[in-house]
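One structure is given here, and the rest of the page talks about it.
One protein chain omitted, others in place.
What follows is chain A.
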Amino acid sequence: MSEREVLELLRENARYSTADIARMTDLEEDEVEAAIAELEAAGVVRGYQAVVDWDKLEDERVRAEVELNVRLDRETGYGDIAERLARFPQVKALRLVSGDYDFDMEVEGDSIREVSQFISEKVAPVPEITQTVTHYVMTSYKENGIELGDGDEDDRLSVSP
């Protein structure tokens, strides 16, 4: 159960120190460390990354959501296709989804040209892929549960009853 609690706190903010996590829970610091080690060892926690608002940076970052349709045959399953695509570093996320298309793929690159080339040269030619629809991200409003707007000012009185 303590692992669950620690996981929730890490999901809220992966940079909480183990000391702070211990203060916020009934756990001792070494128990927090053990819980994190266990989560990592079991492969539950796969990594820690910053949530970035690219619009706040000078350098361009191009991101696209790509819908992929595939045709399976006796030898090739979804897993095989996914594995092949996921190995490209340009692919940031890849999910099999229900609905009108099969895979939902997030691609990132330095320019539209780079991303387009990647899709037309590396993705589209994969024999099982029958169709790609690329949506370039224009503005992001929320990432990983974090709203990217300017946020609401704290307009509370500084001291109140």
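Following the convention adopted for this analysis, contacts are C-beta pairs under 8 Å (C-beta built on N, C-alpha and C of every residue); 3 or more make two chains touch, one makes a residue touch a chain; residues count from 1.
We adopt the following convention: contacts and distances are computed from a predicted model.
One chain of the assembly is not displayed; among "Sugar ABC transporter permease", "Aminotransferase", "2-oxoglutarate synthase subunit KorA" or "Cytochrome bd ubiquinol oxidase subunit I", its UniProt protein name is "Aminotransferase". Checked against the full complex, the one of A:K56, A:R74, A:R87 or A:R156 touching the unshown chain is A:R156.
Checked against the full complex, the one of A:S2, A:T25, A:T76 or A:S116 touching the unshown chain is A:T25.
Touching residues on chain A toward the chain that is not drawn are 9, 13, 20, 22-26, 152, 154, 156-161.
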